[in-house]
Structure formats: C-alpha cells, structure tokens
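Note that this complex is displayed minus one protein chain, with the remaining chains in position.
What follows is chain A.
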C-alpha cells in the first residue's frame, strides 16, 4: 500500500513533465466517470414496494430464509463456540419465522451502531439484536413490541473502588465512562449530565471490559444482562447491581425488540401477532430463560409507548 501510494503521489524524478498535462486531464475524466458510476449505483438500490406495507414476508417465504442483523452481543444475538447463530433474539426469531412459514435464518454480524443503517440499506431483513426501542430509533425503523424489559448495570473494577451505583452518582464523582457504539446508554448518561465528548465510545462490550480492566475508564455501562455476562470470565472486574435509568426526568425501564424497515409494516404486524401468541403461552420466557433472563424481565410494554409521541 505504502510504496504504491508513494508512486502515485510524486513521480520519482522530474523528466516526465511533458506528460503531466494529459495525465491530469485523464485523471479528472476518471474521477468524473467514477462519480457517474456511483450516482447510478445509488439510484439502483432496490427499494421495496412502498405501497400497502411491503411484500417482504411473501418474498421471504418464497426464499425460505430471512437475514438477521446481529451485533455479536451476548446474550442478545451472537455466534456461539460451534459457529451457530444463537442468542435471545435469534432464537425467538427462529420460532416466530417458522410459524410465519420461513424455515431458515441467516446471521449478518455487524457493529451495534451499524444495525439500523444496515437494515435501511438492505443488508439484512430484520434487526435481531434485542435493540432498545427509543424515540430516535423509531424515526428510522419500526419496532415489534418488546420481548423483554431491562434495567442498566455498570462494569466496574473488582470491589467497585469508586462506589458507583447509577449515572447521577457516577457523574457527581466525576467517574470516567465508556459505553458501546450506538448504545441507548449514551442517552441515559447524558441525562445525568455527561457531555457527549466525555463518553468513550468502544466497539463492543468486550472492548468496554478491557477499558475498565486497563484503567482507561472507571466504568462501562450497558444493559444489566450484558454487564452481568461480560464480567463472568474476568478476574479484575465485576458488574454493579442493576438500576432503572432515568429518561426525561422519570425512571423508565428499556424494552428490547425486533426492528424492521419502515416500509415493511405487513411483516411487522404478522411478526407482532405471533409474538403475542408466544407471550400468552409463556413460550417467550422458555426461549429467553437459557440466556440469563428472569421472570421480572418479561414485559407487557408496547413499542408505541416507548416510541413516545
């Protein structure tokens, strides 16, 4: 890479001056051609039929496979030691899509912060990462009703030397904070007074644990179950007791749900109907329990109330 860029940057000697003119012009032409290609590429992105709530479900049935966007976050959606897709959301998705007539699921792993952009740019069909329903996200995608509710918890150094319990208290103690890219916890921390520039954004929870262990930050914040699970193998860090974050001045448990493109309301509604059936028969709890979820994390909240307005 480097020697190549060097050659492109400056010719090794000056005796090629006579070809500089034409070369520069052809370079410009090349750039223009690339630009035209790029524009054509953009307008060619297959946008689903927008009327009548989309036909994605029919297309998925015909293909027999649905692509799930996951963020490699235990226990929400991840690839296990055997290379199998598992996690709270993918397992629930398998059960629900089977009932909808789609037999196979295919994981598309990405960063948490890239899930919504990836969904909207057709990289996958559904976000199956236990994503929290927030008003900002509701402007970009549509959510099924939450399949679980969740407080936050911190990852701190062993023994919690600074005695951190929630955002307000951590902010008052000037504790250095980290959280994941695109996490809802960014908002929770800013509610307590943190400025955006004070928050270290790490790629995922393992990098967050690493930041705590290495002493780069005082705590890493995530969902209670993420924090609980990521410290399991760590001898230097522990998770604090879960607490309910404050949003717009009042305590608000977060609800995690599946996200769909805004045009695919038909698929979302069909998914929701099956989800409610599974909730009634307590199948949701049976599917989520192996991933460390408890009865108190089952929820009756709706996407509508979490989206607000």
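Keep this in mind: a residue touches a chain if its C-beta (ideal position, glycine included) is under 8 Å from a C-beta of that chain, and two chains touch if they have at least 3 such contacts; residues count from 1.
To be clear about the criterion, contacts and distances are computed from a predicted model.
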_UniProt protein name of the chain not shown, from "Aldehyde dehydrogenase family protein", "ATP synthase subunit a", "Ectoine/hydroxyectoine ABC transporter permease subunit EhuD" or "RNA polymerase sigma factor"_ = "Ectoine/hydroxyectoine ABC transporter permease subunit EhuD"
*From the list A:213, A:238, A:269 or A:283, which touches the chain that is not on show?*
A:213
*Would you indicate which residue among A:116, A:133, A:156 or A:170 is in contact with the undisplayed chain?*
A:116
_Candidates A:74, A:89, A:202 or A:306 - the one touching the absent chain_ = A:202
*Please give every residue of chain A in contact with the chain that is not shown.*
1-2, 5-6, 9-11, 13-14, 39, 42-43, 113-114, 116-117, 120, 136, 139-140, 181-182, 186, 197, 200-203, 207, 210-211, 213-216
